[in-house]
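The complex appears here minus one protein chain, its other protein chains still in place.
Chain nomenclature is as follows: A, B and C, assigned in order of appearance, with residue numbering initiated at 1 for each chain independently.
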């Protein structure tokens, strides 16, 4: 065995695969048990051999990965298992190959792994959505100057702003759930490519492993990667959305903005510069979004080969679980950040009061009230704003007189606004109160929307919890079967010697 | 106006945007008309001004893009329209700004564009699925040696092989349909960010434009990009799937394989080397898959900014329609390639007969029939194959005697197969006939699966056709409204001079 | 001819290629002329046929691309040329094929195109470096609070800050120049793959076209793409660097910072909200950086095929020139932005004075002067800063007494600083003045560095100008030769009919 493979193949091939063995170990154990159950039920394996195999599989299940013997010198992950099993029970280990390729075992394991990884990400996303929706309610009356191009645009609230991130996250959770539905289907029994000659019950192995159904076409079942791309694209987009929020918060936490700061637990501070609170969490999330974009690119690029090429999937074994885990970490981090954020309402309002975010509302008011055309209204308001700014005034300090004066300059006649109470279009709070249309910033609208979002987030979490329980129940049941079958183990000692392994 | 912007801004900014104006022109016309209808219905625009605006919008609709006056020196796409409209009817053109930002118009137009682009891609994908499913039926009994690592593995059929590409394509069509559902929702009336003060009917404008509903949260409505990523990821994955098929066909069309050739209309041949038929179509599809991976990367990268940054969407205006169109072209090309392919059944069978694809079936037969363990069966078959190969025989020429001889060498005793008729495990056709399990290669299984795929493809096409009719009906109805409203146009000639345009 | 190719091949193949014909037309004309000169010199083409070919090539050179007849229905770009040429002069057009494949002509043309595209980008980059270096001198004494994590860190100057972008740009210009050296080598005469049987002078055709030398290995010459990746990676990195600057400026131009604003020619303002100056240029540069990352990804992905696959290069024909042009536009735009920027020195200094950027300097002063360990110094300064911040003081208002008091609290004893003049570590200007080490922020250091950068930028520009003159001289000389040779044209009229074209 030793020396069978060139050192550079071990290093550049098997070691790359075996580095992912810890991610697949649990799934491989379950896949092997379920396969063996089906073989036994259909009389394709002698009962004694089956009992011995169940025993070594239970042993595998109890053995920590680091002690298991995943060693690139022996080949890839599955070879290492064969080596161990045949070392323990000799030729009986070979029965695991009946009606199944090595490749199938690993890919079933990948799906078992990914369904948990996806659940974790979905739960993290639902956690973010719930936290942000709750904060949207809490800040539904915390006013700020919303911006485009980072320039003050119109008055809004921090609650309305925050809720804008919840909607895309909920949509990505739907995409991730579709990804989970794809992942949680069974390729078991698909054979090497064309199906198999033995009477293998594909539905049974799917049920044993808790899959939602069987992937019909056997060659498709072996090689499909489309759902990996779909799930990773959704995960990446989710973190890109969170990165947008993180970048905003980084800016708003700057000394010059001072609108908010992160909780102590999400910042890094300095003994010497105690006023400096580095929002480290936000940097990390932005970087994680960038890394995930590269991971998705890599996955797609690796998929672009002729068909039935194993590299298209071998690299997914490690890339997918690691990328999903990174996404889940970033998502939990942003959920924490949002839940812990400290907003300086005064600073936000102060900036809003110093701004001219009323201009659009004033213009629309003028058109409705003063019977002038839109263009003229624009020019009048613009002139009044320019004049006020030059005098160091803010938008709140505009008056009917000032507008009339501007109208005189621009249009040659006043608008009749002198002395009129314009507070409904000058007070940012009053302006926000008019945003009662669908999805607008008015506090009641935001609160109601946020509650609906919260309910959707809760429903996602409940669904994830239900699935998680189901997966755990399947796992327990499988191990239970294995224990019962292994108990029939006959007393013959296992063959001690290590045999050359068998490859497909 | 002229000289207002630095030359490098025109070149590096506006010209980049205006290059996409031809993609958005139609959608902008419709978006403007629908907006104006709502303004009119809610009394937000004077009837005479509305009539004049309808007239210029109809004129825009009839004017070829190249003559319209999209000129980066004037600003971006919407600025060019303002310039033209105010040049034609003066200040009345300004009413289009009521209750809507410039940005909103372009984004509504993008969705109008993308829903057609997506429809086209969906139809192309359904066309591929239908063509490949039909060919799967036609070739359900065309036998070949299926491969892993490009090494002969097990016997299958070209029909079973082809059908393996139909399933992932159908799944990507579901993702694209979800993308279409996302695209076909209305951001109209979302205002600049927080909603609007005027009584604008968001549902009405959605209905007028044929959108399936309103995007609720106004800030989300303005800035969301998640569905773009989802749709482009699915489009890219679809073409990556087709690229896998294209790469297989390129290899199988080589002189050494000679299993098939493309139709004349998909090849490039040479007067001097008439035997050389370059499968140019396949190269192009592979390249197009690669380009699309880059486009998706670019889209995601552009999205990763702070929130409410226009670059995240400005670049989507051109990237999305062009990428979807490229995907549709590649898909139609592969549909044509598959429909026109010429298979050399004899060459395929000849390769199959020369191979040893029976080994797995023989081993499984030996286990079932000869009461030996799996490992022994493996070793016996391996030995017999090795011996036969050394004698220049193929798998079909293996005999019970040869297996017994191998068993003698390997296990010290014969298996009792001498003289036995092994044709059921030696004849590749007989082997394929055993693949009757779910999704297997047996001809009847393939034919039934292919018919179900064909039905799914037809259903997708019917849905797309229905949507297309709906979009066309909406378009006609909108123009009809515009024509009626424009007919109220008073006889005053439009103001001739060009005015400085208004920006948000 | 018509109908030879399937519609979907025309649309999904040739049309994709022919869309790039305008980029290659000029290079194709030159490549054809030079090839014909060599054929003539080596007696490989009859003089009369050569004269007719020179005439049609000159005609091609004078014909606008749009009128030339690049029509995907005829095949790819080179096919269209063959069609036109044989339509004009019949079989004599075929001599262009001697000792050259169609593919070679297009790839020579690509290099002719790219060397100009690269020159343009290099000049744009040098322009940015020069503009920014000049501004670094101008702002060498404009003080600001430099930041990490967007939190005030230490005092610096806007000049020192700006110059930090010049160095990486100069490095990328070196990489782009290496890319230009790679591009400007000749594949001419490499044959189809193995070289050629005819006595073709590879050096001569290289000289005629102004290439710096011959690419030795003929198969490498045909298919190499490594330099494309190198050049596009450098171009992308260059724009990513500029995007960093753009994002900083976007933040600093916000209302809350107010440190600077873009020139009017690089902003978009509003009639109604005249105080809002959208820094549109900065958004575009950030987006362009993102798009370029996707273009590089696409190029690399397309390159990853088996060897000698034309898609690896076909897609580069359009992607490379367009990506380099986009990079040049972004670079010129940022050069303009930097040159035109308006800095509010008071606002910058005001923020600096309100901050605590002195902390590190004070701590280092304390260690040197007061004989305390570093940790103690840190804690003392931190305590004093915290105390001052709580009292609403800034760093400038710290005193020796305050430090002594803090030392009492933290370390149980004063430091002996009471009454001491600490202005050397309290005044940000004084602090910056101490940064006289290599590359530091002291004004003289910055000015000297900036001048050296300016000299490097000038040298790059001079080199680029020299090359540009050389390319132009080569072009003129080639056309001159063609005109002389065409003058030998015999009076026989060209054969009028269109013949089927010849393919390799």
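Following the convention adopted for this analysis, a contact is a pair of C-beta atoms (placed from the backbone, for glycine too) under 8 Å apart; a residue touches a chain by one contact, two chains touch by 3 or more.
In this text the structure is predicted, and so the values were computed from the model without any measurement.
Engineer: Which of C:29, C:310 or C:399 sits in contact with the chain that's absent?
Structural biologist: In the complete complex, the chain left out is touched by residue C:310.
Engineer: Touching the left-out chain: which of C:241, C:254, C:399 or C:447?
Structural biologist: C:241
Engineer: Using the touch definition from the top, which of C:196, C:265 or C:408 touches the missing chain?
Structural biologist: C:196
Engineer: Using the document's definition of touch, tell me which of A:340, A:414 or A:470 contacts the absent chain.
Structural biologist: Here the residue in touch with the unshown chain is A:340.
Engineer: In the complete complex, which positions of subunit A touch the hidden chain?
Structural biologist: Touch set of subunit A with respect to the missing chain: 4-9, 11-13, 15-16, 75, 263-266, 268-273, 278, 280-281, 283-288, 290-299, 301-305, 309-312, 314-315, 319, 326, 329-330, 332-333, 335-336, 340, 500, 502-504.
Engineer: Name, in rising order, the residues on subunit C that touch the hidden chain in the full complex.
Structural biologist: Output for subunit C: 46, 49, 91-95, 97-99, 103, 146-150, 153-156, 160-161, 163-165, 167-168, 171-172, 175, 178, 182, 189-200, 202-203, 214-221, 223-224, 226-227, 229-230, 233-234, 236-237, 240-241, 243-245, 247-248, 251, 286, 289-290, 293, 296-297, 300-301, 303-310, 360-361, 364-365, 367-368, 373-376, 378, 425, 431-432, 434-442, 445, 449, 499, 502.
Engineer: At which residues does subunit B meet the chain that is not included here?
Structural biologist: Touch with the absent chain occurs at residues 145, 147-153, 250-251, 253-257, 270-280, 283, 297, 301, 304, 351, 354-356, 359-360, 363, 378-379, 381-382, 385-386, 389.
The rule is short, and it goes like this: only the chains that are shown with their structure count from here on.
Engineer: Please tell me the distance, in whole Å, between the geometric centres of subunit A and subunit C computed from their C-alpha atoms.
Structural biologist: Using C-alpha averages as centres, the distance is 35 Å.
Engineer: So, what's the distance in Å between the C-alpha centres of subunit C and subunit B?
Structural biologist: One centre to the other, that is 33 Å.
Engineer: Can you give the whole-Å distance between the Cα centres of subunit A and subunit B?
Structural biologist: Centre-to-centre distance between subunit A and subunit B: 24 Å.
Engineer: Which residues of subunit B are in contact with two or more other chains?
Structural biologist: In subunit B, residues 286, 290, 293, 296-297, 301, 303-305, 309-310, 502 touch at least two other chains, as defined above.
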